[in-house]
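Note sheet for the following structure.
The complex appears here minus one protein chain, its other protein chains still in place.
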Amino acid sequence: MNRNMRLLAGLALIPFVVTACGGGSGDSESGGAAKGTVNYWLWDANQQPVYEKCATDFHAKNPAITVKVTQKGWDDYWSGITTGMVSGTAPDVFTDHLAKFPDYMNKKQILPLDEFIEKDKIDTTIYEDGLAELWVGNDGKRYGLPKDWDTIALFYNKKLTDAAGLTPEQMGALAWNPTDGGTYEKAIAHLTVDKNGKRGDEAGFDKTKVKTYGLWMEGSGTGPGQTQWSMYTATTDWQFTDKNPWGTKYNYADPKFVETIKWWKGLADKGYMPSFKAQKGAQWSDQLAAGNVAMATNGSWMIGAVFGTKGITPAVAPTPIGPNGKRASMFNGLSDSIYAGTKNKTAAWEWVKYLASPACQDVVADAAVVFPAIKTSVPIAEAKFKEKNIDVSAFTVHLKDKTTFLFPITDHGADVEAIMQPAMDAAMTGTVDAAALVAANNQVNALFAQ
Amino acid sequence: MTNLAEAPAQAAAAPPTHRADAGAPRISVGRVLAWVVLILFILITLFPFYWMLRTALSNNRTLFAHSSSWLPVDFTWGAFKRVLGLSSFAEAQAEGGSGGSIQFWLYLRNSIIVSTAITVGQVFFSALAAYAFARLRWPGRDKVFFLFLCALMVPPIFTMLPNFVLVKDLGLLNTFPGIVAPYFFMTPFAVFFLRQFFLGVNREIEEAAMLDGAGHLTLFFRIILPLSSAPITTLGILTFINAWNEYFWPSLVGQEENVRVLTVALSIFKSQTPQGTPDWAGLMAGTLVAAVPVILLFLAFGRRIVNSIQFSGIK
Partner (left out) sequence: MAVEASPPLHRASMRGGRREAGVALLFLSPALLGFLVFFLWPTLRGFYLSLTEYSLLQPPEFIGLGNYQELVKDPQFWNSLKVTLEYVFINIGLQTTLALGLAVLLHRLTASTLLRGVVLLPYLIANVVVALLWYWMADYNLGVLNQVLGWLHISPIAFFGDSNLAIPTIAFVNVWRHLGYTALLIFAGLQTIPKDVYEAASMDGATEWQTFRRITMPLLRPVLFLVLMLTVIGSWQIFDTVAVTTRGGPVNATRVIQYYIYDRAFTRYDFGYASALSVVLFFILAGVAFAQFRLMRADESDLG
C-alpha cells in the first residue's frame, strides 16, 4: 500500500490545468467561414426571451451558425464560468460584468476583439458615450462590445409622498449636502412615520418604533456603493481612484468621502433609514411594496420589478443635486465577451457583432427591460417604457446632462471588495470611524504596491 | 414529575383501554405537559410548511403589500402552473414570476433516473464494502476503514473541480453517468452506517451457514442482506433524499435539458440577478411539488423505516 500511496502522490503532482491552457494557443479554424454552434450564457431570466429572439433572427441571417442560449442565476453563473474556464468548457460567448472583466483579462481568459473590429470596420462610437471605453483593458485592447447600460435614480411610493404633501416636482428638485442634508434630508425626515403616526420631523417622533422609513439602506455599499452612496459622494467631486479606469490608488481615506458616509449613517441613527441590522433580510423592493419605506435609491434594472408591484404607486425621481450643483449617477453597463478557449472564434465573433448591432439592440429596446447601449436604440426603449406608463427620464437625464461617472475599474477588484465589505459594514453597524477607513484604504492601496 | 414510566409506550396507541396499571389518573399532569411540548415541536416543524403553501398560492405582485396576511395573498394557482411549465412567459410576468420555460415532466423523469441510479449503486456497493469491513478479516482493515472515514472530512472544494475535469475528460459531461458517477460507488457515510449494522448481525447463523459450505457471496446475499433489510431501506431513503436535493454538482455537469434534474430546473425561481428578489411563490410551489415524490416514497416505506430500525448493531 505504501508504494501505491507514493505512486498516487506522484500523480497528484501533475496539475490538471493542461486543458485550461488551450485557450491562448493557435486556432486552426480561424481562417474558415463561420459555422457551427455558439454557446451563449446570460444570467437575467427576464432577458432570456429577448436574446432567444435575437438568436433566432441571427440564425435566419447566418444559417450556418446556431446560437444556444443558456441562462443561469447570478451565483451559479459565475461559478459555472470559472469551472468552465478551468476545464476548457466555458461558453463561447458570455455576458460580462465590469467587476469580473479585469480578472478574466489579466488571466487571458477572454479574447481581445481589436483584430475583428478592425477587419469588420465596427464603429464603436454608436454606443452611448463612455460605454465602449469601459471594456478597454489596461493593455489598450478591447475585450467586449457594450450591450446595455444603467443609471441610478430615486424610486418612491407616490401614495406616501402624496400623503406627506410632497409633489412630484418637489421630488424632482431635491438638493443634498453633507452638512445638514438639505431639502433631501428634510423630505426623508418628513416621509418617516413612527408607530404612533408621528413624522420624523415632528416633536415626539419615536425613532425606536419606526413604521415607515423615509429612505432605505440596501447594505453598506461595500467598495463601489453603486446604489447606496456613490450618487452622493460623486457630487462632492470625490473620486474613487486617482484615475479611472485602471487607477492604482483608492481614495476611501479622503475626508470628503468620510464626511458623506457619516451623514448617510446619520440618517440611520436618526431613525429615518433602517439600521444596518434592520435592513438585513428581504429586498428593498419588497420593503417598498410592503409600505415599510417611502424612497430608495436604486438602478434602472429594477424598473420592471418595482413597477410590476401592485398595492403601491411607484414613481421615480432623479438623484438629488449635490454640493457641486449637479446630480450624479454611476454609469454602468454590460458587454458580451468571447472566451479565449472557444473552438469557434469566427462564429463567436459573428454573434458578438450581431449582439452589439442595432438589429439585436432594437429588439432588446422593444422589450423595455433594460436600456440598450446603442444611442439610436435608446429612444425605442424610452417609447416602450412610456407605453407602459413609466417615466424613465430620471434615468436618462444623467446622459443628457453628462452627470455620469464610471464604476471604478482596477486590478485586484475582488481583493478590494474583500477589504471594503467588512470595513463599510463596520462603519454602518457601529460608528463611522475615520481612522478605520484610513486603515482600510491603506490596506487596499497596499495591493497595488506589490 | 410523576412516574410516567408506568405507562408503557404502547398505551398511547390505545388510550381508551387503560392497562391494568394503577395510577393512570396521577400520570396526567406530567403526561399533559409532555404532550404540550411534543405538540409545540410539531407546530414549529409544520409552521414553515404552512407558510410555504400560503406563499405558493399567492400572487408575487401583491405578496409584499400584504406581508402580514396569514392567508394566501390574491389567491392564484399561477405559481404551480409556472412550476409545471403550464404558463406562458407573459402570464408568468403578470404575476411577478420568473419566466423560464420548464419541461416539468422531463426534469422529473431525469431526477428519478439520477436519484434511483445513485441510490441503487451507492447502497449496494457500500453494503459490499461494509461487509468487507465488518465481517472479513484482512490485514490493514481498520486503517483502510479510517481512511474511508477521512473522506467524510474532505472539504467539497477539493473534490469538485478535479471531479468536474475528470468527468469532462471521460466525455461524460451532460450524461447521466457523469451526474451519477461521484456518488455511485460509495459515500463514507453509507459505508460507515452499514458497517455498524453488519457488526451486529448474529454470527452464529453465519457460522452455521459456513459449516454448510456457503461462501461469502452466499452469506452476503442470503443472510446479511435480508437480515439488514431495515437499515438498508433506511439508508436507501436517506440516499435518495440527498440525491434528490443535490444541486451544485448536477448544475455543473448536467446543463442540457435531456439530463437536467428538477433542482437545477427549479433554481430559475431563485433570484437571477445580483440584487434581485426570488420568485417567492414559484420557489415555494416548486419546493412543495419537488418534495411530493419523496413524501410518496416515505409513505410507502415510512412505517418500515421508522418502526424497524434496530440499532442492535451499534458497537
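In this document, chain identifiers A and B correspond to the written order of the chains, with residue numbering beginning at 1 in each.
FYI, a contact is a pair of C-beta atoms (placed from the backbone, for glycine too) under 8 Å apart; a residue touches a chain by one contact, two chains touch by 3 or more.
Being a predicted model, the structure only gives us computed values, none of them experimental.
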| item | value |
| --- | --- |
| Visible contact partners (per top-of-document touch definition) of the missing chain | A, B |
| Contact partner of the left-out chain, one of A:Asp286, A:Asp336, A:Glu350 or A:Glu382 | A:Asp286 |
| Touch criterion as defined above, residue of B:Ser58, B:Thr76, B:Asn174 or B:Thr263 at the omitted chain | B:Thr263 |
| Selected residue (touches chain absent from view) among A:Thr82, A:Gln170, A:Thr183 or A:Asn442 | A:Thr82 |
| Positions on chain B contacted by the hidden chain, ascending | 1-10, 12-13, 30-31, 34-35, 37-38, 41-42, 44-46, 48-49, 51-52, 64, 67-68, 70, 125-126, 128-129, 131-133, 136-139, 141-142, 144-159, 161-163, 166, 181-182, 184-186, 188-189, 191-192, 195-196, 199-200, 203, 216, 220, 241, 245, 247, 263, 270, 278, 280, 283-284, 287, 291, 294-295, 298-299, 302-303, 305-307, 309-315 |
| Touching residues on chain A - with respect to the absent chain | 8-9, 11-13, 15-17, 20-21, 75, 78-79, 82, 85-86, 103-104, 107-109, 208-209, 274-282, 286-287, 290, 292, 414-415, 417-418, 421-422, 425-426, 429 |
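Quick note on the criterion: only the chains that are shown with their structure count from here on.
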| item | value |
| --- | --- |
| Rounded Å distance between chain A and chain B, as computed from the means of their C-alpha atoms | 38 |
| Residue numbers on chain B that touch chain A, as the complex places them | 59, 61-67, 74, 89, 93, 96, 98-100, 140, 160-162, 164-165, 168-169, 173, 251-252, 255, 267-268, 270-277 |
| Residues of chain A defined as touching chain B within the complex | 1, 16, 19, 43-46, 48-49, 70-74, 76, 79-80, 83, 86-89, 218, 227, 282-283, 285-287, 289-291, 298-299, 301-302, 305, 308-312 |
